[in-house]
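Every protein chain but one is kept in place in this view of the complex.
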Amino acid sequence: SFQKLGDNGGELTTLQKLLVFYKSPISKFCYHSSAYVIFLVLYAYVVLFDFEYEMTYMEIFLLIWIFNHLINEIAEIAAEPSLSLRGKINDWVSSVWNRFDMVSLLLTCMALGLRLHRQTFTWGRIAYAINTTVFYCRLFRIYHVSYHLGPKLVIFYRMISEVLVFLALLVIFILGYGIASQSLLHLSRNAFTLNSTSISNIMKDVLLTPYWQMYGELQLEEIAGEDEQVCHQKSCWVNEVCFKDNTSCTKELDCVCENPTDYSWVVNLMLFFYLIIGNIMLLNLLIAIFTYVFDEVQENSMEIWKFEMLRLIQEYDFKPALVPPFVVIEYLWRVCKYLWKLTCREEKEN
Amino acid sequence: SFQKLGDNGGELTTLQKLLVFYKSPISKFCYHSSAYVIFLVLYAYVVLFDFEYEMTYMEIFLLIWIFNHLINEIAEIAAEPSLSLRGKINDWVSSVWNRFDMVSLLLTCMALGLRLHRQTFTWGRIAYAINTTVFYCRLFRIYHVSYHLGPKLVIFYRMISEVLVFLALLVIFILGYGIASQSLLHLSRNAFTLNSTSISNIMKDVLLTPYWQMYGELQLEEIAGEDEQVCHQKSCWVNEVCFKDNTSCTKELDCVCENPTDYSWVVNLMLFFYLIIGNIMLLNLLIAIFTYVFDEVQENSMEIWKFEMLRLIQEYDFKPALVPPFVVIEYLWRVCKYLWKLTCREEKEN
Amino acid sequence: SFQKLGDNGGELTTLQKLLVFYKSPISKFCYHSSAYVIFLVLYAYVVLFDFEYEMTYMEIFLLIWIFNHLINEIAEIAAEPSLSLRGKINDWVSSVWNRFDMVSLLLTCMALGLRLHRQTFTWGRIAYAINTTVFYCRLFRIYHVSYHLGPKLVIFYRMISEVLVFLALLVIFILGYGIASQSLLHLSRNAFTLNSTSISNIMKDVLLTPYWQMYGELQLEEIAGEDEQVCHQKSCWVNEVCFKDNTSCTKELDCVCENPTDYSWVVNLMLFFYLIIGNIMLLNLLIAIFTYVFDEVQENSMEIWKFEMLRLIQEYDFKPALVPPFVVIEYLWRVCKYLWKLTCREEKEN
Partner (left out) sequence: SFQKLGDNGGELTTLQKLLVFYKSPISKFCYHSSAYVIFLVLYAYVVLFDFEYEMTYMEIFLLIWIFNHLINEIAEIAAEPSLSLRGKINDWVSSVWNRFDMVSLLLTCMALGLRLHRQTFTWGRIAYAINTTVFYCRLFRIYHVSYHLGPKLVIFYRMISEVLVFLALLVIFILGYGIASQSLLHLSRNAFTLNSTSISNIMKDVLLTPYWQMYGELQLEEIAGEDEQVCHQKSCWVNEVCFKDNTSCTKELDCVCENPTDYSWVVNLMLFFYLIIGNIMLLNLLIAIFTYVFDEVQENSMEIWKFEMLRLIQEYDFKPALVPPFVVIEYLWRVCKYLWKLTCREEKEN
């Protein structure tokens, strides 16, 4: 015996039933999710095919859609129970999903600002590309309702701190091995001829090469070193070489010369130890940590997931019934309703 | 003191003994398995060497063999205890092995239909190739009787759902990274010039490249980007550059240009984070999940395996004594016997 | 208060002390191990540098050394407590190390036989190479005395059966994927033109390529397929194409043609699923199994190791005091001693 939901305590009319169904959190979740998937397809289309210097209609449509998101989020902040604006924002930011939304919206604003100027157009493209990743990661929100995927996401989130520990340990070995190997493989690098290209090359060689090597992309031909003799000018002296009969002497320039290929075996040995530490010790230690932590958080994950589910339902209960591109209409209507309440209703009641 | 098995309560004759031995589930299992292995060898031979536009004798022989399988499966469905046809099919489908059989038989029919027509001949070959995999996977049925392999298969089957969770998480990161990186590496893609080849290339770049990268095939030279300048026509304006004495001015076209190699470092950084998430976090999380689940299902696996063994023995008890290529004969004989029972025996009894 | 060890119940003389030290199992173990390491160095030298058609002195010396091993093993068999020859051999074979010795000695005999004949000389080299591996694996015997390494070896030995299960599951997926992908990538293979080279190529493509792919060596360029059209002759028919005014008609040959590159996407998808199953599911399942089994056998491993240690000490107690290349001398002396006991001592006692 559920309570009657109708206006006058009776049954709902068909239209009311439809409205209740349409406004229930589960329905809202379904069509908001569908709308979001469509949004992602459009976004992918724009960044892959339709990103020109002059905005295309599709891109403008996309930006309107994101603008709707923005209004949505502002409404959510306004609806937080806290009284002060600071408190409202703090409450809102406490959810990891809202932080996602904030990042994506800030990135969009930045991307829009950058792409509109001639000089920063290329940075605008980069911002759009990075934003793609953020928008796709927001899809995990939809995964969250799944009984199978939700708790795994909670555990995944918990594991991030363990991976950071792993990276903190790894970065030291990467730096130690990367700098040592580069100092042996590239002998003629000079600090006075550095430009942005050569700096980015050095960063790549020092940081990324050891990182790729950790994944088994050993790049052995790079480790072999270029076969070019580098001689130190200041070390040269003239060496007089005389034949036995001392009749003819030839002067030879004797310099200290180095060849990266001579150092190749040292770099090979360094790679040997680096791989043991980076690939075998650290990775396997991480596996052991994951196995340990998984056993610990497995039970809690279900609790946390249920708590998150509650939050999600509350959020969708509040969410407008219209999907993003038309959500402005709903908010306009809400504002009208609010104004009507303030003015007309009072009159009526009077 | 076993019960005597002979017709008149006495010992079995030598021929009867041979028949009992030949009809016992274990013997049936042995020669059905051997026949199946021979079938697989023939199938491999046909798809590797003997798949011509006009069917070869070997292929026709193979299709007859599969037709025997088909009759076998129909007989099995008919023998299910349920009374209605729907119930019989439901009972039959409830076993994962029967689902395997169903898929392979449907694929065979489809493959036959496709390969017989000129236009769809190439699709026929694809269907034959996919069917090879399905036929080989049915071999696990034979593994199932092993005390060592059986329970492992049960656990393997249980792990599939965990891998699906892993894939569901992975696909989001693949899409996010794949679309973002492609939007930076291929600037001149155009939605209006898309054809089937270019679409399949984009699908490969967006979906498969990140997937291969997860396995350590980093394809670093593709990430470096092609060194080709792409200029936006609509962004061009004429720039008048005058010398100091203002006597001569040259007009220059000033355009916003992009080069994929300039974005290379962004894609490298994206790959950096993608590999941490895809290769390190997700894979190690999966290992932790597997370790956890394995400990849980280890005991049950033995129970489930024993239950499956019972099912297997029952099935082989029912199976015809003749192996597939000649199984039609047995079924014909069964029908004859059944008809004889219906007609002659009654007369005899009368 | 140890018991006096001297002949007449008193102290040992210096020479006797030296002999006791020299004959103690631990000393014997040390110099037998050293001798074995020297043997391995020599063996490596011979197979790498000194394997000619005519035997070099080094190789002959090596064969004499192995002959000494052989005598040693025969003496060990003779010393087993069982009375019958069959029992002695069974007792001896029950130790995994003796089985190693047996295999290496049989391989040596075979290798010697093969390398002496003109026709089988190349097989002789293969047998020598394989024997290298067996001889080096015998080094684990020396590891076995280590407190750290010994129990790990016991666990390693226990894990072999789990790896066999893994391989048994893997081989089915390898066959299924390998045959299916090869049937799409190489269309013009013909059973009638097979020779040993093409068979070994097909074996490599079907079995080894999927195996290497499991280790992340994806060989994507091989999967792309060669770009060569293969047309089926029997499918060709003459197609008359007439222009609209019917004045001129040209005859065209219309054939069903295939191109491996058209099937590339199917093979890519197959590799997609094969890698999930082979690299992710099976490998991670194996890790889970190893983790489980390790926890189980960890305690027992110590017990088994101690038992093996006892066996080892007993063996070295029996072993001749001289190291392999001179061991013949010791055995000759033992035989002499035995004969003296039989003849002279009896006289003396009389």
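The first chain written gets the first letter, and so on, giving A, B and C; residue counts start at 1 in each chain.
Note that contacts are C-beta pairs under 8 Å (C-beta built on N, C-alpha and C of every residue); 3 or more make two chains touch, one makes a residue touch a chain.
Computed from a predicted model, the values in this text were never measured in an experiment.
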Per the touch definition above, residue among A:Leu149, A:Leu184, A:Leu312 or A:Val327 touching the missing chain:
A:Leu184
Who touches the missing chain here, C:Tyr36, C:Trp92, C:Phe166 or C:Trp305?
C:Phe166
Consider the whole complex, including the chain that is not shown, and state which of C:Phe67, C:Trp97 or C:Phe290 touches that chain.
C:Phe290
Touch as defined at the start, partner being the missing chain; which of C:Tyr31, C:Trp212, C:Phe272 or C:Trp340 qualifies?
C:Trp212
Chain A positions in touch with the non-displayed chain are 161, 165, 168-169, 172-173, 175-177, 179-184, 186, 189-191, 202, 216-218, 220, 232, 234-235, 256, 258, 262-263, 265-266, 268, 270, 272, 275-276, 279-282, 284-285, 287-289, 291-292
So that we can see where the missing chain sits, which residues of chain C does it touch?
44-45, 47-54, 118, 121-122, 125-126, 128-130, 132-137, 139-140, 143, 148-149, 152-153, 155-156, 159-160, 163, 166-167, 200, 204, 208, 211-212, 215-217, 283, 286-287, 290-291, 293-295, 298
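Keep in mind that, in the parts below, only the chains that are shown with their structure count from here on.
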Per-chain CA centroid nearest to the all-protein CA mean
B
Could you check if the interface between copies chain B and chain C is built from the same residues on both sides, meaning over half shared, or from different ones?
different
Between chain A and chain C, what is the gap in Å from one C-alpha centre to the other?
48
Which chain C residues touch at least two other chains?
216, 287, 291
